[in-house]
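Part of the complex only, each chain left as placed.
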Amino acid sequence: MNRALPLLRTAALRLWLPVLLAIVWWYASAGSQNIYFPPLSTILETFAADWLGSRAATDLVPSLGKFVLGFLISAAGGIALGTWLGLSPAAREAAEPVVQFLRSLPPPVLLPIGLLLFGITGTMNVAIIVMGAIWPTVLNTADGIRSLDGQVADMSRSYRLTFAQRLFSVALPNAAPQVFAGLRTTLQLSIILIVVSEMVAAASGVGYYVLNSQQTFAVAQTWAGTLVLGLIGYLSTLVFLAVEKRVLNWQHGMRRAAEGA
Amino acid sequence: MQQSIIETRTGDAPAGEAVVELVDLRKSYGTGPSAVQILDGVNFEVRRGEFVCVVGPSGSGKTTLLKCIAGLLKPSGGRTDFEGQEVTEPPAKLAVVFQDYSRSLLPWMTVRANIALPLRNKFPKQERQARIDEALESVGLAGKGHLYPWQMSGGMQQRAAIARGLAYQPDVLLMDEPFAAVDAQTRIDLEDLVLEVRDRYDTTVLFVTHDIDEAVYLADRVIVLSGAPTTVSHNITVDLPHPRHQVDTKREPRFAELRAFVFEQIQAAKSNTVRNRADA
Amino acid sequence: MTLSVADSAPQRPAGRRRSLAPGLGALPLRRLRWRGAATVAVLLLAWEGASRTGLLPAASMPPASQVLSAWAAFAADAAFWTAVGYTLSSALTGLGLVVLVAVPLALAIGLSRAVRESTWFIIEFLKPIPPVAMIPLGLLLWGPSETMKLALIAFGALWPFLTQMVYGIGQVDHVALDMARSYRLRGWLTASRVVVPGLLPFAATGLRVSASIALVVSVVTELIGGAAGLGREIVIAQSAGNLPGMYALILTTGVLGLLINGAFAAAERPLLFWHPSQRKDTQA
Amino acid sequence: PSAPAAGPAALKVGLIPVAEFFPVYVAEDQGFFDAAGLDVTVESMSNAASIVPSVLNGQLTIGTAATPPFLTAVEKKIPVAAVASAGNTSAAKGEDTGAFVVGADSGISSPSELEGKKVAVNALSSLPHVAAAARIAADGGDPSAVQFVAMPFADMQAALEQKRVDAILPVEPFMSQNLKGGAKSISPLYTDVYPAGTTHTLYFASRQFAAQNPDAIAKFREAIAKANELVAKDPSVLRKALVEHGGMAEDVAESVNLPAYNTDFNVAGMKDMAAKMKENGFLTTDMDVEGAILK
């Protein structure tokens, strides 16, 4: 079978709707007088002028750095914390009110706390991202760990698997699909929180750019910044999925097998 | 306890210390008014090196019994002892081959990795590989170790689970209908394999099966469970000579006698089951 | 189901080894509740102590006792409860919208490759756009109104639930699906009896994540966009330099999250009674 | 928002809850709006950026803003026009509503010494930021060499104490509290750069609404003017409103400095402000300030 064909088909399937929407947007907004809905061409020009040039190094790279670091810490910390909560009912009960409380706090109100603890530093930005984005992973990991099939649990107990084995060979792989679902949301929140973390004490960065352009009524720039965020989200999801595919290889195989490939 | 003719005829119980001992074991599921009594005072013991088969009607509590012995379920009453100690958690020297094999293999690991997992704590690395190869070979899965459980047929999964139990080389092996999903010839091979393992390593085996021929062929003793609430209805010593042989042993008149006797006892146990109706 | 925890959980030497089996370390419920309360008490005391000793600058972080007394004052204030009502009702309505939108969308995405591939880019592109950045657009379209709030809540809280649902659909047991196909269960039967219960555990987790995000977005839109609710009260307290009041309001949002989560957890239990995570009694 | 109706004209005010705009509450409490035949409702909002879109689409009829963000919006061709002045620069230096505040032991004694230092403002391009830049320049310093960082007023004192920043630019009611807390003021924020009475906060409306409802706008101006006069005469009325409508503690409300209130625009002051904003890079063009004010 020709292997290029399905690839092309996938590409076509993935692209038709975005392309269509872009075209509709282009024509619908052409010549728009509405101050808040500038023509797509203006947005793209602003985007090219601001983000394809020097800004990429001064604003994009630091923000990306904070985002990646924040996401990685959230992921690792979230899995660790979630595992602990999933394994130990006592820990779960003890920590539950605090966890539920913290994750319901609006991130902007976390800013003062970050500021108090870390001051005006990149660490503060990263801390804000972690404080806001870690929860879906915590919750999903805890739920995933708890959903271990009783038969599998019996097996690991009767063979007296060590704690490490039960954790890394049984509990975590079992929770993996759910952990990844949580990580995906954490990823999304991490990007959103770039913006929140740059609300305070920042003078550069994508989030600062979006907020500042909003405060100063530079609408085309707000749109361009939003476009940047969307692209970061899209590209990071691609990377994320590649990793997920490797880790959840067995699961993809299982699904394909079930579909009769 | 009522004694059957066959039983009393068979002389003394085999010598040796009791490895597993069940004392008035009781187990019910659920609480309050919805509680159902499953095991209602089960007493028997398994001595070192003995091969004991447990037979009984479907749903009588064989799996429940095994889980209590393995320390996976807490009895509601009575106790089970392992080497003289009350069982409170799974004993290290014991391995279980589960009835629901498809759910006791980890789908994220190849068969090799599944078998290797419990071995890590017991054997050095070099030995492990040899053991795994040997176990795979012995259940007829040589060269299939790289497959994932979901790439295997039901019977292959079951054999993989058996291989895991064998490779672990426990002192006591609990097996819950281990050969239900394999074909006749493989079954015969595996039966002989388990007997051989018993002889070679002096493993104590407690074996649940539905196949009466199999029970009589394999066992030194057959425990017949009554219908629910379950107790031991018969404890039959199988006085067939060792080593057993698939054709010769099964041809002996004594084999036919024992077989018929066990069958009758299960029948009797079943017809005594009143819970089905009473609970309905 | 609060079945027989004590009855069938196997004994094990107290607390020596953690077990992976759900419910294994099952402790009597009363003691567990007590643990949660104890954690909260300890944290409050630590906060109070940190403020009193100057570890936390009192100028920007008043001591716990002041915040709690501000809170007590609010409790007697009808305006406070009205604000809570606004915030809570829009968060919950927004969540309802999320469910209405996400369920059919997730089913379409999860069950049809064409839909999945076609929507992929759009969804991945929209997800990371912060609701904060959408506030001006929301205000332009709807002003500082309930509608604006709902639209932004729905936009912000949709993704976690949707993501979770799509993952969940991928997880539905294929043996069960084969069964459904072979008996030719009609679409809605397969969906309602096989797929939906199978992904309920995922949906439950997703809903809880989305619920807290809905609450967060609700407060943030009030905070910035000026719709009525706790967020607006926070702005007012902040402008007036009323820090104990501000933190009391913030505490309120956290507690609301706690309560919403508790309600969901309680609702989950009867729905997921069959799931290993809830089926404490059967395995050990 | 359509042609004047028979009944009382409905106005919706998007209000930033700071003392500058509290005459709106006074007017309401005193019945000035009722008397003028206006039905006014108030929405508290956090900043001009979120008020403007709602004013444009008619969900709000009157917006509130500090002068700098308002000028920025006008420069970006957003069709809004100022309809009344709100709070103005105080007459006396000792009564200024904002200050340059540093730690007691910082050794900094004048705004120009902040070059190369970190200074906290509530938001970038906000009124305090713009004023501080002008003040530093007037003091002979280079505002572009000062690193301004944004943070909420409430967190400024802690940041100063922890030496995360070298100076802060609080406004009332935070300024009084900060000074009580041991920090010291090295300069008033507004009075040294903006002449007394300079319009630094204002009310605005969309041009479309203003054109269609000149009547309502006029009545609003009148009512606010009455309130402003009353407040100028008797500040305690305003202090009471701060407690009642702003949730401010009574002792705080008693002691805070209040701005001057005047309904008429101080156009010269505004022009001066626009010029200084351009000098310091907050605006890019020479503004037509008069054109931004509704005739």
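Things worth noting here:
The chains carry the letters A, B, C and D, assigned in the order they are written, with residues numbered from 1 in each.
In this text, contacts are C-beta pairs under 8 Å (C-beta built on N, C-alpha and C of every residue); 3 or more make two chains touch, one makes a residue touch a chain.
All values reported here derive from a predicted model rather than from experimental measurement.
Though each chain kind is drawn just once, the whole complex in this file has A x1, B x2, C x1, D x1 as its copy formula.
Please note the rule applied: only the chains that are shown with their structure count from here on.
The count of contacting C-beta pairs peaks for the chain pair A-C. Set against the C-alpha centre of subunit A, every other chain centre is closer than that of B. Chain centroids computed from C-alpha atoms place C closest to the centre of all protein C-alpha atoms shown. Rounded to a whole number, the gap between the C-alpha centres of subunit B and subunit D is 84 angstrom. Counting only residues that touch two or more partner chains, subunit C has 57, 60-61, 136-137, 140, 223, 282-284. Within subunit D, residues 47, 49, 53, 56, 152, 154-155, 158-159, 162 each touch two or more of the remaining chains.
Of all the residues in subunit D, the ones that touch subunit C in their complex are 14, 16-18, 43-47, 49-51, 53-54, 56-60, 152-159, 161-162, 173-174, 177-178, 181, 242, 246-249, 252.
Considering their complex, residues 10, 13-18, 21, 36, 87-90, 93-98, 100-109, 112, 116, 135-136, 139-140, 143, 145-151, 153-154, 156-157, 163, 166-167, 170-171, 177-178, 180-182, 184-185, 187-188, 191-193, 195-196, 210-211, 214, 222, 225-226, 229-234, 236-237, 251, 254-255, 258-259 of subunit A touch subunit C. Subunit A makes touch with subunit D in their complex at residues 35-36, 111-112, 115-116, 119-120, 199-203, 212, 214-219.
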